[in-house]
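Omission of a single protein chain aside, the complex is shown with its protein chains in their original locations.
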Amino acid sequence: MSQAATTTWEEFMEGVWRQNPVFVMVLGLCPTLAVTVSAVNALSMGLATTFVLTCSCLLVSLLRKLIPKEVRIATYIVIIATFVTVVDYLIQAISLALYDALGAFIQLIVVNCIILGRAEAHASKHPPLTAVVNALGMGVGFSIGLFALGSVREILGAGKLFGFSLFGEHFQPWVVMVLPPGGFFVLGLWLLLFAAWGRWRQRRQGAAKGVTQHA
Amino acid sequence: MNHATQTLPEMTPPAAMIRTLGLIAAICGTIIVAAYQGTYRAVQENKRIALERAVFKVVPGAQAIAEYWALPNGEIAKVGAGETAPADAIKFYAGYDTAGRLAGIAAEGAAKGYADTVRILFAWDPATRKIAGFSVVAARETPGIGDKVTKDRDFLANFPLEAEPAADGRALAHEIRTVKHGSKAHAWEIDAIAGATITSRAVGRAINDTAQKLLPRIAMHLDTLKEKP
Partner (left out) sequence: MTIEIRSAPHIKAPRSVPTIMRHVVWSLVPVCAFFVYQYGLSALASLLVVTASCLATERLFVRTGTQAGDIGDFSAVITGLLLALSLPPAFPLWMGAVAGFVAIALGKALTGGIGFNVFNPALVGRAFAQAAFPQAIATYSPSFLPGRFTEFVPSSLAWPLMQPADLMPWLKERQLDALAAATPLAKWKFEGVLAGAEELLTSLSGHMAVGPSPLLILLCGSYLAFRRFLDWRIPAAILGSAGLTAWLLFALSPERFPNPFFMLFSGGLILGAVYMATDMATSPVTPKGMWLYGALIGLLTVIIRYYSGLPEGVMYAILLANAATPLIEKVTQPTPFGKSALARLGQAKRGASYPLHPGYISREEAHAVTPKKRFLRNKPKPEERRKPEKSS
């Protein structure tokens, strides 16, 4: 594999895993907590954000030499708002039910700090290909995070996944999971899980290092 | 002025800034207009289907709909495309069956529920002068309790519900009221669900508030509405 391919792959994986927007950076929590009532909603929100993120980063990266630094934030916001409007129309055209379910949170993608953060910190300094790959990785990471929350909440809150019943009709839904506090509970559980896993891995690495030093 | 530019050597000239911002605005504008044009027909089609589906659900036998305004002076007017609502007008939908005859009238009502406003769409049958049924448009009631209003068999047995416009044409002959579970005494009363009284009351009030104003106006124009326009 060539050098370029590995960097691109790492660029992509940065957002998916090492700098995951939901679980590592804990950014953009407003849609994360609000729309993850079901797996479908969570995935659509993730995809919509990915679309906006990728398109804005591409445009910002293409125009990066042209944008005067004094007005760069205004420019980024205009670009992001453009693609949010496009997504808004697209979702309305695809399904009104989905549009109603996501509600105001589609328009609120414009203030999602992940997108502005990526445009400012990455896309404005890198060539289009790298910027797009990085943005895609971030978007995929965000979608994974939302899906992790949405699936748990849908399973406990409705006994379903993607609308398919998992436990039969006598399942007792945990109403709290569909309500906003459920979002906090599930996010907290995931963060706990990742923290515990990280600590366990660190300890194991430390132990492995100790062994090699002794040998 | 001159002095200031010397101390800030990296300042971009205003003309360049305006040029760039103008260019970006032009690009963004083009993208938005293209997206709007591209999705317009699909969005309108979706909205129409959603509205029809909602009305067909509450008006049994309806196959086509027409939208009307009920004006405060007692007249009714057909809704034109993209028209804004006249003052104090209430929108309603006339549902027509396959033969083009009036199958029922549907209208929206709203009232404060347990968590938020409960918006419902209810149907009035002009032949029997009764409210045939309702469906929930938007509500944030507690799942498992408040949302029972659309599932609870005893509650749905309240419909058809008497809604006879009064002889003077200003209100209903009897106010539609939600009463405590098990104490329904008249045909125009709604028997609440035990344990979901607040949502039951919201449904009753939503129907009553709209029906009081709307149904007397419609009752006078049933001849105009009878056939599909």
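The letters A and B name the chains in turn, as written, and every chain counts its residues from 1.
FYI, contacts are C-beta pairs under 8 Å (C-beta built on N, C-alpha and C of every residue); 3 or more make two chains touch, one makes a residue touch a chain.
As the structure is a prediction and not an experimental result, all values here were calculated from the model.
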Residue of B:Tyr36, B:Tyr114 or B:Phe159 in touch with the missing chain, whole complex considered: B:Tyr114
Residue numbers in chain B that touch the chain omitted from display: 114, 142, 144-145, 180-181, 194-195, 197-198
Residues of chain A in contact with the chain not shown: 159, 167-168, 170-172, 174-177, 179, 181
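Everything below uses one rule, namely that only the chains that are shown with their structure count from here on.
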Averaged-CA centre spacing for the pair chain B and chain A, given as whole angstrom: 34
Residues of chain A touching chain B in the complex: 59, 63, 66-71, 74-75, 78-79, 81-83, 85-86, 89-90, 92-97, 100, 157, 173, 175, 178
Complex contacts: residues of chain B adjacent to chain A: 11-12, 16-17, 20-21, 23-25, 27-28, 31-32, 35-36, 38-39, 42-43, 46-47, 50, 138, 142-144
